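All protein chains but one are shown in place.
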Amino acid sequence: MADIIKVEHLSYVYNPGMPNAVTALDDVSFTVEEGDFVGIIGATGSGKSTLITHMNGLNRPTSGKIFIDGRDLWAEPEKIRDFRFLTGLVFQYPEYQLFEETCYKDIAFGPKNMGLDEAEIQRRVHEAADFVGLDPALLERSPFELSGGQKRRVAVAGVMAMKPRILVLDEPAAGLDPEGRDEILSEVKEYHKKTGTTVLLVSHSMEDIAKYANRVLVMNNKKIAMYDTVEKVFARAPELLELGLSVPQVTKIFLKLREMGVDVPADVYTIPYAVKMILNAKSRRDAGESLVLPRKEVQKGGAAEC
Amino acid sequence: MEETILTAENLKFRYDPDRPVYALDGVSAGVKRGEFVAVLGANGCGKSTLAKHFNAILLPESGKVYVEDMDTADDSKLYDIRQTVGMVFQNPDNQIVATVVEEDVAFALENLGVPPQEMRRRVDESMKMAGIYEFRERAPHNLSGGQKQRVAIAGVVAMRPDCLILDEATAMLDPRGREQVMQTIHHLNKNMGITVVSITHYMEEAAQADRVLVMSKGHVVMEGTPKEVFSQTEKVRSLHLDVPQAAELREELVKAGIPLPEGIIDTGECAQALYELLK
Partner (left out) sequence: MLRDITIGQHFPGNSLVHRFDPRLKLVLTIAYIVLLFAASNPLGLALSILFLAGMYMVAKIPFKMILKSLKPILPIVIFTAVLNLFFVAGEGEPLVRVWFLTIYAEGVRYAVLMAVRVMALIAGTSLLTYTTSPIVLTDAIEQLLKPLGKLHFPVHELAMMMSIALRFIPTLIEETDKIMNAQKARGAQLDTGKMTDRVKALVPVLIPLFISAFRRADELAMAMECRCYRGGEGRTRLKVLRCEKQDYIDLAVCIVCFGVILASRLVFPNF
């Protein structure tokens, strides 16, 4: 499939040329295929938040280029606003940006700015509300009467209603309890499946990314540290730990086992796969195979945190 | 010294007295001096509401809440109660009053009319305890979330409270900030003897507590050590909470016919048990 996002040697510096200049992104290059679900992970200060604000033209690269759907974002700077509808960006704690009298009107804000007619807007609002699991009865209520979780749904629906080709979400589960987190992330996954929209999900949780994404972009210190499929990135779990990222507990358990000298794979990050690998190892041992990990592999394993 | 420092007796509370829904529906619980208690539960279970009763932000509709032997409903004891039980809230920004870190840490002491020299001593002491002494002359808006929360903690600890309540104090932080705050809290609990009640939905934090209370719909539905609670994986999941992956893995393996010891909830224990199995 075609590349819907192409970033070439993108650098971004705050206050360029001044004594207090700060580099936020340093020569970042990567591509995203249309329809992909990419997880973006990195510690605070790694540059991931700055990266996503480039996707819809809110930030302009200090150097380098960014292409969305084959078009250079900044070839005609006056037309940059068009790209805001091509890439829908949902910020952290989006419920703090609600302002309209009714949920319907707030969700309609984006489509209205696109110049669509009433009938189309209505269609889109209802569709978006459906995607986020918002009860249609709530559409005529004021957003400020709703609970935190419902408000967040309204905010996400507001971006989905623009029917962007790319949906970027910055930690959509931030501050939610486990149930709320599961709900919103599975709704995003459903949306991805049903509409084929390319999704970029920024998260601190490797577990969430492991569950929903198929590729992972790991940012570290303003640069890209890794960009590969989920399996391949998780196979490098010890490196991830060194970058200050946390890996799922089950991965740490397997790393610890390897440290103890047991020959089990290092790229385990889901429970079902973990179960399979343990059963597999047990039957190999029962069949007389040795499970001792060769010495040099143990050293490569790195330290697992308990 | 195993006395009880916080007690709730058959506590009932409604936010809206005209509606029949109780936020707390007959909760009885106690916290012993020096304990680290985690209160876990899905949104809306009443855990925050319970916390706010312990320093008299909220008063019971029926039932009683005692801090040491003070009744929270006793108006005259309000400030004594608030000096005994300090509270740190969820939003790091909305707790910091002053424009300079050390002045914010001094805020409580200024309110209590503590003389400047003693204030200086206690402020410096608290900032060192919370690990923020190096930021003492900085402006708060330049600090990270984890640093801001530790400033809030220092500000509360300066009052020398016997008990510290954290109302989802790590919910808005990134993993590094969360770690910093939890380290500080454990230090205060283990080394300074401050009783800690941590309201949270992060199961990794609850796993490090001495005792866990799980709430649902205004009731305490589970109580025990982290091992006791998290081993009951089915029940915990039915309350819409996470179970440590170690416990989940153990459960799935047991279902597949592999015998494993009970009470496995953390990485080390799980790895050890699997090592025993596979060696």
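Order of writing sets the chain letters: A and B. Residues in each chain are counted from 1.
Please note the rule applied: a contact is a pair of C-beta atoms (placed from the backbone, for glycine too) under 8 Å apart; a residue touches a chain by one contact, two chains touch by 3 or more.
Source: prediction; values computed, not measured.
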- Touching the absent chain when the full complex is considered, from B:Lys64, B:Lys77 or B:Arg120: B:Arg120
- Query: Which is it among B:Asn91, B:Ser144 or B:Gln208 that touches the chain not included here?
  - Reply: B:Asn91
- Task: Check each of A:Gly47, A:Gly88, A:Gly149 or A:Pro248 against the chain that is not shown and name the one that touches it.
- Result: A:Gly88
- Query: Which residues does chain A use to touch the chain missing from this display?
  - Reply: 15, 53, 56, 58, 81, 84-85, 88-89, 91, 94, 96-99, 109-110, 113-114, 144, 158-159, 162
- Note on the structure: Even though one chain is not shown, chain B touches it at residues 55, 57, 79, 82-83, 86-87, 89, 91, 93-100, 102-103, 106-116, 119-120, 123, 139-141, 152, 155-156, 159
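Keep in mind that, in the parts below, only the chains that are shown with their structure count from here on.
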- Between chain A and chain B, tell me the centre distance in angstrom, where each centre is the average of that chain's C-alpha atoms. 30
- Which residues, counting only chain A, touch chain B once they are in their complex? 43-44, 147-149, 174-180, 204, 244-246, 248-250, 252-253, 256-257, 260, 262, 264, 271-272, 274-275, 278-279, 281-282, 285, 291, 304-306
- Note on the structure: chain B residues touching chain A in their complex are 42-43, 144, 171-172, 174-177, 201, 203, 240-242, 244-246, 248-249, 252-253, 256, 258, 266-268, 270-271, 274-275, 277-279
